[in-house]
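For this depiction, one protein chain was excluded, whereas all remaining protein chains were kept in their positions.
Up next is subunit A:
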Amino acid sequence: MFDSMNVSSSALTMQRLRMDVASSNIANADTTRAELVNGEWQPYQRKMVVQQSQSFSSHLNRAKEQLNEGVVATGIVNDQTPSSLIYDPTHPDANDLGYVAKPNVDIAREMVDMTSATRSYEANVTALQASKNMLMKSLEIGR
């Protein structure tokens, strides 16, 4: 019974991480100096969360019929799509031709991702609440 609560809480952690990453992307939507590579500033690259179900890596659990299928973030990767070039010769980071490399962050996409994370979070809170209610009801047996 506690397993289902653990599963839901792993998902809550996951959704919170997605929210953090989306916030970081939005915060850095205009950051042209994210890291210094060979003496040159590189624009911020959009971050993405890689998620997989917990039992995917642990087949032993499945063999034992202990289906503990939470969700886990296996890493945060950079979006490799090229950054867009904007013509702005007055910008301090403009190249010789007057173009500035802007981060490959699409605000609309981040907002969608954030909304999706919020909704998933809500769904998992509901699931957690349901598990808790069932547990509380079970404790009432014999009262």
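As a convention for this text, a residue touches a chain if its C-beta (ideal position, glycine included) is under 8 Å from a C-beta of that chain, and two chains touch if they have at least 3 such contacts; residues count from 1.
Note that in this section contacts and distances are computed from a predicted model.
Matching "Cysteine-rich domain-containing protein", "Urea transport system permease protein", "Flagellar basal body rod protein FlgB" or "Protocatechuate 3,4-dioxygenase, beta subunit" against the UniProt entry of the left-out chain gives the name "Flagellar basal body rod protein FlgB". From the set A:T31, A:S53 or A:S84, the residue in touch with the chain omitted from the display is A:S53, counting the whole complex. Summary of contacts with the chain left out: across A:D20, A:E69, A:D93 or A:D106, the touching residue is A:E69. On the side of subunit A, the interface with the absent chain consists of residues 1, 3-5, 7-8, 10-11, 14, 51-53, 65, 67-71, 116, 120, 123-124, 126-128, 130-131, 133-134, 137-138, 140-143, using the contact rule stated above.
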